[in-house]
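All protein chains of the complex are present and in place, except for one that has been dropped.
The chains carry the letters A and B, assigned in the order they are written, with residues numbered from 1 in each.
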Amino acid sequence: MQLEELRTEGGKVKLPSFEYLRARSMEEAWALHSEAGGDALYLSGGHSVVPSMALRLQAPSRLIDISQIAELRGVSVAEGALRIGAMTRHAEVLADPLIAHHAPLLSQAAPHVAHPAIRNRGTIGGNLALADPASEFPAAVLALRAEIEANGPDGRRLIAADDFFLDLYETALAPGELLTAIHVPLPPESRLFGFDEIARRRGDYAMVGVAAQADVAGGVIAGASVTLFSVGFTPVRARAAEQALDGAPLSPESIARAQAALAQDLDPPDDPGFPPERRLQLARVLLGRVLSRMEPVK
Amino acid sequence: MTLHIGQSARRENARRHLAGRGRFVSDLTLPRMLHAVFVRSPMARGRILEIDTSEASACPGVVRIFTAPELNVRCTPWVGTLGHFAGMQSPPMNILAEEEVLWTGHPVAMILARSRAEAEDAAELVMLDIEDAEPVTDGAAALRPGAPLANPAARDNLCYEAVLETADVDAAFVGAAHVVETSMTFGRHTAVTLEPRAVIADFDASSGALTVHHGTQTPYQFQDVYARHFGLSEGKVRVIAPDVGGSFGMKLHVYNEEMGAVAASLILGRPVRYVADRLESFLSDIHARDHIVKGRMALDADGTILAMEVDDLTQVGAVSAYPRTSAAEGNQVIRLMGAPYRMPDYRGRLSVAFQNKVQTSQYRAVGHPIACAVTEALVERAAEATELDPFEIRARNLIADDAYPHVSATGYQFEKLSHQACLAKLHEMMDPEALRAEHASLRKQGIHRGFGIASFVEITNPGAAFYGVGGARISAQDGAVVRMMPSGDIHCAISVTEQGQGTETIIAQVVADQLGVTPERVSVTTGDTATTPSGGATWACRGAGIGGETALRAGRRLRDRILTLAGALVQADPASLRLENGAVVDGSGAARITLEEIGRIATYRPDTLPDGIDHSLTVAHHFAPTGYPFDFTNGIQGSLVEVDVETGLVRILKHWIVEDCGRIINPLLVDEQIRGGVVQGLGPAFFEECQYDADGQLTNGSLADYLVPMACEMPDIEIAHIETPTGDTILGAKGVGEAGTAAAGAAAMNAVNDALRPFGARLTQTPMTPLRILDALDAAREERTDP
């Protein structure tokens, strides 16, 4: 028999003690973070940080409230891209006309993100920084081929979404670096978009989800971008499926080839509650439905 | 004047909740109150080697940390057996684990601190050293010879077994034209009341009085439990159940944590508060169901049911619940099988097994969903075998409405039920022919819909036959004190309790009608052992049937008292007077004296009354059912679903129910009991399941992972009534709290299987998850290609 010292179970619902500080600028945020020697978390909406601390899954000594920092706010178009400030709340993503026009996958994803009250408070930056592989926005950002704007003491950088989600709850953000915005390249008017997910109940984490965009030029697909979520430790770009689509007309045949190609793209982890082959099966079904319903922005 | 019984009166006490003025135990703060947090076993089975609380004890705010030696001595152990369950065993249980931990979440230490947060801080620093042992998780394996013991204090893993049979059951199967079989699995689920379990125990050493504010359905039962197990006189124990945020049977069991709060308060002489957090609720509230049933049904050539045989294995945790046991559900499962049908022969076997999981016990519609689902699945298979329509096969077999009284093959005595009328009404509501036509045309478009129906019988209004005969101190009777105030207003203190069903509202309606006043003039007090008479309280649908009758009879006694007094005052024969519109009226309907005037004279001027007349305007009455040992209600439900055969997702499109709860006191409240009950039946049919891994760890014990039915997934529910009052009482109400839950899942499963019929797929396990539906479709496909 294995003998081990174990931590206790149960009775976890109140947060452990921590120091709360409000940063008014990025510089102040970095300084407060560095001063804590890395034992600090940034707090925006708090809808991931607060429950994880209440469950005592993490216990940073300091929370730095970044909600007052101006650079994190606003939705605007400049230099051929849509810039969505990190503090933009899910409900604002859902309602924003600029996002609906230029990044419709985010607008389509937003109603699936949890429930109305969560959307009133949760922020897109916090959501992306958490990098939950079952979450909608990371997959949408990946499909949109967006860039993540990060600001740290060493300066500002743009990280391609493809390079941002590294592993389960792990991103390319450096310690102390702030996720400040999402940049989405402006799409041509004719671009087709599709988003859907399969969930047990409205607002539940998806069993599988798909975000896709594609251009059709001369009757054939060009630059298909297909992302799946709830299929692994990160949102997954389905590159084999994209290749199956590119250069072909959007037809039942090309869609079937893309569905078949998913076997190369996905390697769902073994979940006793939902075996990998079933997840792949659902991914194929959903991909077929999403691709056959793709539409341009109205 | 208009009677109020039968009217859709709104609930006066709902106004408080709408204004945010509910008063739940979890809202209460008392001076010097301490907050309790329990340190729990992280493993399902093991031996405690060491519990080190030294670091935790030094935490700010911590007042005391108890382990078993200091706390359990304050409490005598409890044993969850009943005398009439012959041969049943269950080892004694006490507050904290003494040597062995028996399930994941078994409390091993109790921390008391000035705030919940500080108690949690300390809990993190309690070091447990537990030697891991192999848990018993599978009930069937647990019953094999030589299996390791789930509970080392038990003889073996068999908690209880029973067989119920008629003499000719084997012959019935031998002679049958058709025998259909099924094997079904019913997942574990749990109540998930929105307010978790909550208790504040407040022992005042100066007076020796213990007051327990306890979110429970059964305050009198707990008054008795606390007095006996803590060595207090019953008169020194007061239990107050204020507003209770959902209960559904879950809050009438004895739990380690509530007993711990009382013990700690007795030791420390301070109020001790324990409110379960949601994760703890999943690890400590009773779970329900967890049955594996094999069943078969014998029919003759024209589809007449001859017999059923079932074998139910239920897995109940490491110890039987107290004081109602964990065997009562299984017992009810084997007794309710085939209940709606004219079925002469039967054999039911029950095995109740111990295992290292949270204990199971009574939860809304105890046993009914299992008995109903098995019976109705077999009837559905029988319909296929005999090529009869689902309505037709039921029409041939339901007990005829004019064939009562009837004794079922399992020994239940049915006074008067209305299965045929319910079936006819449901047929009219559902229009199955139109549905069939629509479904056929939708199938051509790849849309797969199905409907299913399920008849049911619900057991209600138990007298002593449930528990009292087995030695449990669970009241079979209820009591009411009804009094007229000097103003002529009425007050009723009654032992049935309110958790939002509308108990207080219907009691006011019943009392009002006896006394000729409007319900607005009747105030009702419930839920406090110091201010209401002792009784069984609210469970097994007793509120209307037994509580209502108690109030009615108490009201009539007060009426007689008032009329006697009025006769003396107005110089009339009391027999010629009656109460109407707040006054005493004579045979012509003329008002002779108001209640207010009687109240004034009886209270302030009794000197003006004739000598020797009884002017006390308070009466008490206790009522226990006599005649039939239980009442039965009946009905039938219908479900309409659409199955996405590519994803396994099901949309529940519509639900119908025809229900006969006897006299309807308040149609608005009856319908809402039914709707809520149906949804608590649909939840476990499609979503709810406590999932365990092989190590006995509950893997989905949070509200994010355990799926309760929500607004988007639930259908609108159409309700109709047949009203067959019981003749056992004056009121005639039978109860309605569990009818919806009893058959909703059975109807839904038949609907899903109807939708899947062209694919040859069939579901036999709940919840019917997308994965299980896809598995069933694949299995059917394999069977077709590889017969």
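Methods note: a residue touches a chain if its C-beta (ideal position, glycine included) is under 8 Å from a C-beta of that chain, and two chains touch if they have at least 3 such contacts.
The rule is short, and it goes like this: contacts and distances are computed from a predicted model.
**Student:** Quick one: the chain not pictured, UniProt calls it what, "RNA polymerase sigma-70 factor, sigma-E family", "ABC-2 type transport system ATP-binding protein", "ABC transporter permease subunit" or "Carbon-monoxide dehydrogenase small subunit"?
**Tutor:** "Carbon-monoxide dehydrogenase small subunit"
**Student:** Which of these, B:178, B:278, B:600 or B:772, touches the one chain of the complex that we don't see?
**Tutor:** Counting the whole complex, the residue in contact with the absent chain is B:278.
**Student:** Kindly state which of the options B:182, B:499 or B:514 is in contact with the chain not pictured.
**Tutor:** Among B:182, B:499 or B:514, only B:499 touches the chain that is not shown.
**Student:** Of A:33, A:47 or A:284, which residue touches the hidden chain?
**Tutor:** Result: among the candidates, A:47 touches the missing chain.
**Student:** Considering the entire assembly, which residues of chain B contact the chain that has been omitted?
**Tutor:** Chain B touches the chain not shown through residues 7-11, 14-24, 26-27, 29, 117, 191-196, 243-248, 277-278, 499-502, 668-669, 672, 675-680, 702-704, 708, 710-712, 714, 716-717, 740.
**Student:** Residues on chain A that touch the omitted chain in the whole complex?
**Tutor:** 13-20, 22, 43, 46-47, 50-51, 54-55, 63, 65, 67, 91, 114-118, 120-121, 201-203
Assume only the chains that are shown with their structure count from here on.
**Student:** How many angstrom lie between the CA centroids of chain A and chain B, rounded to a whole number?
**Tutor:** So the centroids are 43 Å from each other.
**Student:** Mind listing the chain A positions that touch chain B in their complex?
**Tutor:** Residue list for chain A touching chain B: 1-17, 55-56, 198, 200-205, 207, 272-275, 278, 281-282, 285-286.
**Student:** Spell out the part of chain B that touches chain A in their complex, as residue ranges.
**Tutor:** Chain B residues touching chain A: 37-43, 49, 104-105, 107, 109, 111, 115-117, 119-121, 123-124, 126-133, 277-280, 283, 646-647, 649, 687, 691, 693, 699-700, 704, 707, 709-710, 712-713, 769-771, 774.
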